[in-house]
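As structure tokens, the structure follows; a few thoughts come after it.
One chain of protein is taken out of this complex; the other chains stay put.
Here the chain labels run A and B in written order, and each chain numbers its own residues starting at 1.
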Amino acid sequence: MNSEKQTDRRGFLADGARVAGVVSAGVLGGFLAGRRGQADENRWQIDPDKCVGCGNCATHCVLDESAVKCVQCFDMCGFCNRCTGYYTLDGLDSRDTAAEDLLCPTEAIIRTFVEGKAGQNFYEYTIDTDACIGCAMCVKGCALMNGSLYLQVMHDRCVNCNECAIAVACPSDAFVNVSADKPYRLKRVALGVMRQKAGKADKAAQKLIDQVQADE
Amino acid sequence: MNAYLGYRSILLSAWVAGVFSTLVGVILVIDGMNRLDKVPLEATSFVQLREQFLQQPDNDQLRQEIQALDLALRQEYFRELRFTERGSYLLLGGILVTLIFSKWAATLYRKLPRPKPKLPGPDSDEVLSHRGPWAVAVVMLVLVGTAWAMKAGHQSVLPSTLDALASVHHPVGERKSDGQDAVIEPVLAELPSAAEMRANWPSFRGADGSGIASDQDAPTVWDGESGEGIVWKAVVPLPGVNSPIVWQDRVFLSGATAEERGVYCFDAGSGSLLWSTDIAVDPTVAGQPIKTSDDTGYAAPTMATDGRLVFAMFADGQLVALDFAGNEMWTRSLGVPQRNNYGHASSLVTYQGSVIVQYDQGSSEDQLSKLMCFDGATGSPIWETIRATPASWSSPIVIEHDGQAQVITCCDPWVMSHSPSDGMELWRANCLERVEVGPSPVYSDGIVYAGNDTAIYAAIAVDGSGDVTETHVQWTADYGLPDTCSPLVTDEFVLTLASYGTLFCFDKQKGGEPLWEEDFGADFLSSPSLVGDRVYLFSRDGTAWVVEPTGEACNRISEAQLGEECVTCPAFHQGKIFIRGSEHLFCIGSANADDQ
């Protein structure tokens, strides 16, 4: 008899707690949903203007082959013959494309001759994304000149960890959250150029602009 | 039978898969450990080869070697990536197969658990309510321990408020580069010359902290009781163990109790108290507990003067500057010394119009110990250097060697030299390992003599840089070392005085074993001083001896009584001795023993 009463009391308490729990879970969910501004999931990205090219991206990603890779912004590139992103500084003079003068540890930068003009030869530097490991050596080298090479998190590889291991190791706080439908960034300098280009019905540029989140 | 065979083969498969997975795992781990740096071309062999090549850019063989190694490294890198990837999948597959087969085997040969008969006794709830609270208590202890370890392991060098930061930060930010002297604006009269400084007694144990008087003569006979040989004696209002300093016709002292503090100026000729200034307790430290001991009290640091202002410091870390008329020019609280067992005791020293404070406190991990330099005229900080040393009670000295000034300090475990203009460390020698450093260093002819009982005594040449323990220590001694009193270095000898009353004499050039030792049967806290060839020793009970050291023995010249306890060092000025007893300041100026 006594124990039944006790059980009843307990049952009542548990019911109350349950109702309170469900209500508070609902309130919490509603509150957070109501506050939501953007519809999309977040993605990690590197702000190229903040990146210092420390090299942590190559070593700290949870993936064995980092999700971070180098991107060439051709509209910022000088197509230089003596490229500080391509050659080691002490190899600049010899301008030999042999291994001893190259900066990239995986030979992921492809140099192709474009045109000779006014006594100067111009070369185009393209990134071989499959070979690139995101070590940022070329980014650091290029930063001495135009800074057209920059790092980006490639979203075909990134597994979008809740806490990005590279972001934890980033010395310059360059990792930012961007929305999943515009998951890339451009350097501030390149943004205007790319918009102009897209305005001239350049499809590739338009596509890139569509993928880029601008901080304005 | 068949079922049994089936079970055996499934179990065997599970075992095989398990062994396979283990093997793959071990190989992966070994491979991971042997793996190159995560970025290829950071391999040392490649870096070395490349450096070689840069020196001989025309060496074609080397070039080819580099190219070959480069290719090999890159291929190796990608091969390893593939290897790890495949290995991981193999491992995963292996583990899955192991799990499936072992589960299968377990299902086929499921054994019911065999409950052990329970012994009568308290049920598990009873045991839980008995032991549970104790286990929780252990968890609590572990948590408290973890918290303590976290707190000890994470010290902050940032002050508690931004205001405190701004006051210290600014001058540090503008620190001069190495070797370049900071310009200290002479807002008052011109700084005195070095000769003037030497002619006076501007800081603890004189201008250079050596305890050697510039005069050649001083009284040797006196008696405080009868007044024989005493020119005057004056009551010092508040107690203190700091020693008098003298500038021309003025003698300065400070005194303090837990409640009051004062700075006093006496007329050197008549002994009259020219002025006394009460120093208010800084509100930022008011009410905080201050650790002192009977040997230090609240006014242990000896004052210092640069001929323009006098500086005093008290046990609560307050530094104050007064002009010669007794007006307080500025005051600055350096914060109450933390975990300083005996109370702050290091005396002040000046350098070209700035005042230098050795403010050692806490333990070596705390990073609380600092060497600080303040502009004498304004009190604004010029530099401060944090030092990883525990509290010490020794006083700094400022010396000049080869035209370069150095401030020499003793702390555990280093004798260190800093540039007094920018606080940059010049050299350090390890000879004070794990001691509570009392005696101050002494400089003589290019050598600093420093040491402490239970460590070693060392003579260190001051022209080194970096850690000079192995290179610049001229000699060491490990017997007859001082514990409180600072040594006296004459032209030939190094004299150390142990607080239990024995004077030891070392050869200045060789060190090692003492030449002789002489016991005075009294306790000493006052450091020995030298006038001409004579060494003055003031014991704690007020008895003083004047002795003349030779290479063979200690010749006692005279013995005199102050009539009062004495733990301070005498100041010598113009043939007179100024010494502070427990209550009075004495001026001794009698005829010499020779004259009698």
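The working rule: a contact is a pair of C-beta atoms (placed from the backbone, for glycine too) under 8 Å apart; a residue touches a chain by one contact, two chains touch by 3 or more.
FYI, contacts and distances are computed from a predicted model.
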Name per UniProt, for the chain absent here [options: "Electron transport protein YccM", "ABC transporter ATP-binding protein", "Putative mRNA 3-end processing factor" or "Xanthine dehydrogenase family protein subunit M"]: "Electron transport protein YccM"
Hidden-chain contact residue, picked from the options B:Val136, B:Ala286 or B:Ala553: B:Val136
Interface residues of subunit A (partner: the chain not displayed): 3, 13-15, 17-18, 21-22, 25-26, 28-29, 31-33, 35-38, 40-43, 50, 52, 54, 56, 60, 62-64, 71-80, 82, 89-90, 92-93, 114-115, 117-120, 122, 124, 126-127, 144-146, 152, 154-157, 159-163, 165, 168, 171-173, 180, 183-184, 189, 192-194, 196-197, 202, 204-205, 207-208, 211
Contact set of subunit B toward the excluded chain (per top definition): 32, 84-85, 88-89, 92, 99, 102, 106, 112-115, 117-120, 122-136, 138-140, 143-144, 147, 150-151, 153-158, 160-162, 165-166, 169, 172-173, 175, 367, 384-386, 423-424
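Quick note on the criterion: only the chains that are shown with their structure count from here on.
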Separation of mean Cα positions, subunit B and subunit A [Å, integer]: 48
Complex contacts: residues of subunit B adjacent to subunit A: 38-42, 50, 53-54, 57, 63, 66-67, 70-71, 74, 77-78, 81, 84-85
Of all residues in subunit A, those that touch subunit B in their complex: 55, 58-59, 64-65, 90, 94, 98-100, 105-107, 133, 135
